[in-house]
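Structure incoming, see below.
Note that one protein chain is taken out, while the other chains of the complex remain in position.
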Amino acid sequence: MLNQEKRKQPQGENSIYKVSHLNLWYGDFLALNDLTFDIQEKEVTAIIGPSGCGKSTFIKTLNRMVELNTNVRTEGEILYHDENIFGDAIKVETLRTQVGMVFQKPNPFPKSVFENVVYGPRIHGINDKNKLMEIAEISLTNAALWDEVKDRLHKNAYDLSGGQQQRLCIARSLATEPDVLLMDEPTSALDPIATYKIEELIDQIKKDYTIVIVTHSMQQASRISDKTAFFLMGELIEYDKTEKIFSSPADQRTEDYITGRFG
Amino acid sequence: MPLFFIVAALISILTTLGIVTTLVVDASKFFAVVPLGEIFSTNLAPLRAENPTFGFLPLLTGTLITSMIAMVVAVPIGLTAAIYLSEYASAKKKKWLKPIMELLAGVPTIVYGFFAYSFVTPLLMNLIPSLNAKNALSPGIVMGIMIIPMVSSLSEDAMESVPHVMREGSLALGTTRLETTLFVVIPSAISGIVASFILAISRAIGETMIVVIASGSSKNLTFDVTQSMQTMTAYIVEFTSGDAGSGTVGYYSLYAVGLLLFLFTLAMNLFAQYIARKYREEY
Partner (left out) sequence: MNVETSMKSFQQQKANHINNTSSAKTKSYFESEQAKDRLARRILLDRVLQKVFFLSTIFALLVLGILLQRIIGNSIGWLNLDFLTGRLSINPDKAGISGAIIGSLWLMSVVIPVTLVLGVSTAIYLEEYAKNPKLKNLINTNISNLAGVPSVIFGLLGLTVFGRLLGLGSSVLAGGLTLSLLGLPIVVVSSQEAIRAVPGFLREASYAMGATKWATIRRVVVPTALPGILTGAILAVSRTIGETAPLVVLGIPTLILKSPQGVMDDFTTLPIQIYYWTLDTVLTREYANLAAATIVVLMVVLLTLNASAIIIRNKFQRRY
């Protein structure tokens, strides 16, 4: 019933998110305009577009973090595993446990490396010391950070470099075993080597997680993503396989953007 | 012209020096007569014609007990109000709640004194029949109410200075606002929050009119909050507004008490500044 409207390509069997007719306002300002598309499970979806196009707002809507801003109003629906995330059936806390998020600037807590990683599991009720240690090791290993920090687990997270802090934040998200990882320009504050490490990490974990990444860098989008969505002024202009978008975009505006004519 | 400005600026230094000199000079006249050991005794009878005694312990306990009652009221209410204003309240709610807090902070202490004596004490008498008309409980509670806005606004400032990205990091892991507040915001703001408590104690110790009016001037050492107790500030007021003539030991004793009071509050204020500066978190 719901999926009968014409959806932007591509459509798949395993969509984890189904966005339909999503509008979002900040006060009177329409920041997202009638978005309708699906996000596939176990794929990397990149969202590109010039500053202010709504890509950050969109990704923050997927785990309802956008509601931390004042005066936000939404219309339409986003189905996550076929449940409307704005409905009563799914609590925002549950949603955010299953949908992790990594932010633009690394934001570890002013605690030890270990305490950062087990922060989520602890609050969700795991108290067993060995179990927590196990979670920390697995999460840090998955975030390609274990070898670098295993001898300083109880040192302050702020002693790590920027790139390490960002991988720590990824480990912190992985510790609650999410299905989806949202990444809001995760490398914009990092140097090229740290950026490379994060991209490599994304490549390693994408078989187990659905990843939605907002990026300013078109090279990054083309390197790491399976699908790419191009946003412009709150609208979804084009959404397709990444090779297609970067080789032969269907829309003139997409082509103008990726060839650097504006943005 | 700059010379005039320098002189003006130095007046504030002169004020501090004036306070210290005044207190030290006249207190030393007191200590020249009264041995230091005596002030730690429990016997306070400054107006006795023969052999007046100056044990300040009743004043110290009176001050401490009323201040502690005030803290028991002000800390939980002030801190939870700060949590609400900083972490839960919408911008709209904040817009009318904060001015009310400010209004409460602007009420003169004499008005609180009247309120304690003519409203809170009779109210408490219904609950505790043995309550004395002058007692430590009622002014303690009212002092606590007076201090709520101070604890609340300073703690709120401390919590609001915790970067927003910290909260986002926690909330994005599926924690509730309460958990984010308890495990991220408060630990990060703890130095500012503790500093606000210390400043509040200092304020309670130095508060005068509420205790003068509602706690009376009993100089007996007691821990019974239903009884009258005299605080250090109330002692100073009692002595200056009346009976002890200038030049007597009794007159100089109020400078000794003043010096103690000054040192207590100064130490607290410096300690609060030290904590706020030393343990400021880096993000």
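Each chain carries a letter (A and B) given by its place in the written order, and its residues are counted from 1.
Methods note: contacts are C-beta pairs under 8 Å (C-beta built on N, C-alpha and C of every residue); 3 or more make two chains touch, one makes a residue touch a chain.
Computed from a predicted model, the values in this text were never measured in an experiment.
Q: Could you tell me which of B:65, B:131 or B:145 touches the chain that is not displayed?
A: That would be B:145, which touches the missing chain.
Q: Among A:20, A:142, A:176 or A:220, which residue is in touch with the absent chain?
A: A:176
Q: Quick one: which of B:34, B:101 or B:185 touches the chain that's been left out?
A: Selected residue, touching the omitted chain: B:101.
Q: Under the stated touch rule, tell me which residues of chain A contact the chain that is not displayed.
A: Against the left-out chain, chain A lists 81-82, 91, 93-94, 97-98, 121, 123-126, 176-177, 179.
Q: Given the full complex, what residues of chain B touch the hidden partner chain?
A: Contact residues on chain B toward the absent chain are 1-2, 4-9, 11-13, 15-16, 18-19, 22-23, 26, 76-77, 80-81, 83-85, 88-89, 97, 99-104, 106-111, 113-115, 117-119, 145, 148-149, 152, 176-179, 199, 202-203, 205-209, 212-213, 233, 236-237, 240-241, 246, 254-255, 258, 261-262, 265-266, 268-270, 273.
We take it that only the chains that are shown with their structure count from here on.
Q: Under the stated contact criterion, what part of chain B meets chain A in this complex?
A: Touching chain A: residues 90-91, 163, 165-176, 179, 183-184, 187-188, 281-283 of chain B.
Q: Name, in rising order, each residue of chain A that touches chain B in their complex.
A: Going by the criterion above, the answer is residues 63, 65, 68, 70, 93-98, 100-101, 103, 105, 107-111, 119-120, 123-124, 158, 169, 172-173, 176.
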